[in-house]
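Below is one structure, written out as structure tokens; comments come after it.
Now for subunit A:
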Amino acid sequence: MQSQIFLVSLALMFLLALVFVRGVVAPGAPLEATRVNRQRSWLLWGLVMIGLVLSVASLRSWPHRAAGAEVLVVNVSGGQWWWETDTTEIPLGQEVEFRVTTEDVNHGLGIYTDDMTLITQVQVMPGYTNTLVHTFEQPGRFHLLCMEYCGVAHHDMVNEFQVVEVQ
Partner candidate 1 sequence: MRTLSQIPDNAAQQSATKTAAVIKLSIGLSGVVFLLMMIFGLIMRAAQAGWVDLDNALFYQLLTAHGAGMVGTATFSGAAIMWYFLARHVALNATVYIAFLGLFLLGVVLVLGSIFIGGFGGAWNFLFPLPALSGGIWEVGAAVAFCLGYISIGVGFLLYYLEVGYKIARAYGGLLGGLGWRFVWHGDVSRAPPPTVIAAASVTIFNSIGIIFGAIVLVATIVNLLFPEFAIDALMAKNAILFFGHVFINASIYMAVTAVYEVIPEYTGKPWKVSRVFVIAWAVVVIFVQGVYFHHLLQDVNMPKWSMVVGQVMSYGSSVVLIAVTVYSTAVYLKGAAIKWDLSLRLLVLGVIGWGVGTIPAFIDGMVAVNKIMHNTMWVPGHFHTYLLLGEVAMAFGFAAWLVRGRAIRETSALDRFAFGAYVAGGGGFVLMFLWSGASSIPRRWAVHYAQWQLQSQLATVFATVVVLATALLVAGYLRGLLRRGTEQ
Partner candidate 2 sequence: MSRAGAYTLTAVVVAATGLYAATDGLRALTAEAARRVQIQETRPAVPPFVVEGLQGRRHALRPDSNQVVMVEFIYTTCPTICQTAGGDFAALRDRAVDRGLPVRMLSVSFDPAADGLSELRDYADRHGADGDVWSVARLRPADLQDALRFFRVKAVPDGWGGYQHNAAVLLIDPDGLLVAAYDTGDFDRILAHVEQLS
């Protein structure tokens, strides 16, 4: 997922820079005013249309999933500088709702696969319970990393759990 996002971003960034530089250095007279206006309108309305499609497509199914009826609740609490979970083994394919709290400052709960790919995350804030719903499709070891800067041992605020196949 991340690599696709990366490639799309790079492509768009290079495209924009390229079109700009090519447009500027290309020989020829300055554009006439009417042509500029027409071109700008096309650009503007084109981008707006793309935006509409993109917004509807990406927001229609709300990215922060709500939990279904069969959900397994996992309580996670965090503090300077530790994570604690009440469940260390999560069944494969089971929908899980993480309820995350902190006892001191803001943290961010990032869930990483064993090869250190971030698969989902949620912010953790004092005075609030933040929920994160996820279904694990792969068994194995997963890591909890802190995503929100929380002080001098921010990078040591890690823990792990297992996703196990159940018979």
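Assorted remarks:
The rule is short, and it goes like this: a contact is a pair of C-beta atoms (placed from the backbone, for glycine too) under 8 Å apart; a residue touches a chain by one contact, two chains touch by 3 or more; residues count from 1.
These made the cut because all candidates are chains of the complex that A comes from, given by their letters.
Just so you know, these numbers come straight off a predicted model, no measurement behind them.
Every option in 1 or 2 belongs to this complex, yet subunit A touches just one of them, candidate 1.
For subunit A in complex with candidate 1, the touching residues are 1-3, 5-6, 8-10, 12-13, 16-17, 20-21, 23-24, 26, 28-31, 36, 39-40, 43-44, 47-48, 51, 54-55, 58-59, 62-64, 80-81, 104-106, 108, 110, 112, 116-123, 125-128, 130-132, 145-156.
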